[in-house]
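Missing here: one protein chain of the complex. Every other protein chain is in place.
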Amino acid sequence: MGQIMNVEALNAFLSAEFPQVAGRYVVETVEPDLLVMRLQVSHAHLRPGGTVSGPTMFELADLAIYCAILARIGPVALAVTTNATIDFMRKPAAGGDLTAHCRILKLGRVLAVADVLLYSEGQDEPVARCSMTYSIPPKS
Amino acid sequence: MGQIMNVEALNAFLSAEFPQVAGRYVVETVEPDLLVMRLQVSHAHLRPGGTVSGPTMFELADLAIYCAILARIGPVALAVTTNATIDFMRKPAAGGDLTAHCRILKLGRVLAVADVLLYSEGQDEPVARCSMTYSIPPKS
Amino acid sequence: MGQIMNVEALNAFLSAEFPQVAGRYVVETVEPDLLVMRLQVSHAHLRPGGTVSGPTMFELADLAIYCAILARIGPVALAVTTNATIDFMRKPAAGGDLTAHCRILKLGRVLAVADVLLYSEGQDEPVARCSMTYSIPPKS
Partner (left out) sequence: MGQIMNVEALNAFLSAEFPQVAGRYVVETVEPDLLVMRLQVSHAHLRPGGTVSGPTMFELADLAIYCAILARIGPVALAVTTNATIDFMRKPAAGGDLTAHCRILKLGRVLAVADVLLYSEGQDEPVARCSMTYSIPPKS
């Protein structure tokens, strides 16, 4: 399936719809089988022990999948996450950016499934793995 | 198993260890089979369409489970989430507080498993369901 | 919501639609907030170490949730599982029956969410926890 939104269109959409997080989450790559999103990590995301917080990693995975879906179907703001599973596997480097590498596994009429690997700058192995289901609203 | 930390001790721990979120997340009840935590919802948690964001619900579930474990084993700051699954089932009421109702299903030597139902003020049915596994560090 | 199928109707449906497993899985209780299904454990379900196999526990949870949904909406054979998460928490007693205690958390127009605790005969604590999402086919 082709792409309807490119990197610039997705980042513009994020800025407009999610002003609270805009600037922190940036789409870097959109290809048919891969979307890469970067989170610029700041002190606000850190948990005891110096790691990035779980909710922040969840948010990065969620936004990456959301953008990967929008790249295919266009700016449908009301697509919603119905299920998410995340495995936290390694401690991210304190202070390093995180990147999410997302692929869509299914894009159906009402449900989409995607998974994500999260990487911490300077580490070869992924720090987390996540899969989510999105519900896609019917076209009106 | 008995409880080592009560409501006051847990809230004091949250304030000390998570100053960034302190005050927003409050432990209201700690019983052998139930911990209740409240999130005072503010504009910062809202997503397009007026719902509380998924990452915020994730954070509430995560902190509720964390506190339920600490209530049993004491203030071990380095217990970490290794796996989380969340089902978003209904749209929370915009502006209403959320409460997490948590029960521990297993508290082993190295792993703990718990689940949570999230409720939105004024709605009878849960808005989300979550289960998590925590890894508990060995006693040194 | 009321119940459309009772214990007898559900067991008759299982026998007709799942002849390969009929007799092993038996619905014991159907109440508004609880369905109980029993698996009579035999040698065929055992794994190395004497425990019941994971796939068998998965099947028990899956059938229990399926029956809990059918109890509410009637014998819709084509409802299908779209997502399942299971936590294996304790080793079941070798040779003991397993029971699944299921509650439906959401029964929407297109998706249903339920969770299950699995118990092994003679043990107080649950051996596994499972949640699933079912897709419900549109009425024709």
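Order of writing sets the labels: A, B and C. Residues in every chain begin at 1.
As a convention for this text, a contact is a pair of C-beta atoms (placed from the backbone, for glycine too) under 8 Å apart; a residue touches a chain by one contact, two chains touch by 3 or more.
Computed from a predicted model, the values in this text were never measured in an experiment.
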For chain B, residues in touch with the removed chain: 82-83, 85, 110-111, 133, 135
Where the missing chain touches chain A, by residue: 85, 87, 89-90, 105-106, 113, 115, 117, 125-126, 129, 131, 133
Residue ranges of chain C at the interface with the undisplayed chain: 17-18, 20, 44, 47-49, 51, 53-56, 58-59, 62, 77-78, 80-89
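The working rule: only the chains that are shown with their structure count from here on.
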Centroid comparison with chain B (C-alpha atoms), farthest chain: C
Equivalent interface positions on chain B and chain C, same or different at half: same
Inter-chain centre distance, chain A versus chain C - centres from mean C-alpha coordinates, in Å: 34
Whole-Å gap between the CA centroids of chain B and chain C: 28
Multi-partner residues of chain C (at least 2 other chains): 85, 133
